[in-house]
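Heads up, one of the protein chains got dropped from this complex, but the rest are sitting where they should.
And then chain A:
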Amino acid sequence: MTATTAPSPTDIAIPTPWSVRLMPYMLLAPAVLVTLFIVFFPMVQAVVTSLYDLILWKPNASRFVGFGNYARLFADPVFWTALGNTAIWIGLTVPLQMGLGLVTALLLNRDFPWRGLARALIIIPWALPSVVIALMWRWIYDPNTGVLNDILVYLSVVQSAVPWLADPDLALYAIIATLTWQGFPFFAVMILAGLQGIPRSHYEAASIDGASAFRQFVHITLPGIAPVLATAGLLRVIWVANSMDVIFVMTGGGPGYATHTLPLYAFVRARQNLDFGYGTTIAVTFTILLGAIVAVYLARTMREVER
């Protein structure tokens, strides 16, 4: 790069014509316009809406309240509950998915009969629609007819059926287990791809040097898949943070506020109570919080691109 920028004495200043200079921008324009229209315009609209007291069924009572909605939000105990739940939701789901995905990928990377079939089957939970998964697990957890309690009672692990989704202390964790099951194949597949990119010769060299299996894992495997783990992990944080479909179908945010996360709370306020001003305020606040994580992700991809 640096070599070509050195000024050369034979250069004669011929100005590039405008049409040529504009060319790249013209080519970019359609993509930029579409993105502006379908991403940035609604985002700006959301920020504006959050400054209004806007309840859909009272269209005439709508008025500008400045940061009034934000003041209300920070004084709202449900917001803090939902924020705490969101932290638990992301903080448990992503590491669990990653851990389970790592173990699965290591298993699938070994040679065994029908490996191709196993690799194909493992993707099923991820390929199922969220609503189907939510309904399925809702019945699995059902204390009266569900299979999970049946098994646990049969094995004498518990004395009587546990109301997994109806107990405020358990409901969130029950849903996290469901989402972990749904999301681990994503990690498994990504990590598997990473594993196959590690040259065999590294392991051979290590075993000649007498490195144990554990040391090989720590010093060859982990560094080899580290970029994959970081990128997939960041992406997953964003997806998991925003996903509320499974929670919505399984508990609707209940019992009480026990499984409210911020995106769900925003949805309930805006769509079910039709309080668009307040609902959008929650959404904008959450976007800003999540923006910090996205910034890390962007910084990272930039670095990779430059590499």
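Remarks
Rule of thumb we're sticking to: a residue touches a chain if its C-beta (ideal position, glycine included) is under 8 Å from a C-beta of that chain, and two chains touch if they have at least 3 such contacts; residues count from 1.
The rule is simple: contacts and distances are computed from a predicted model.
Per UniProt, the protein behind the absent chain is "ABC transporter substrate-binding protein"; the candidates were "Serine/threonine-protein kinase RsbT", "Aspartyl/glutamyl-tRNA(Asn/Gln) amidotransferase subunit B", "FAD-dependent oxidoreductase" or "ABC transporter substrate-binding protein". Among the residues A:76, A:167 or A:245, only A:167 touches the chain that is left out of the figure. Between the chain not shown and the residues A:21, A:58 or A:115, the one that touches is A:58. Considering the complete assembly, chain A touches the hidden chain via residues 45, 49, 52, 54, 56-59, 62, 142-145, 153, 160-163, 165-168, 171, 251-258, 268, 271-274.
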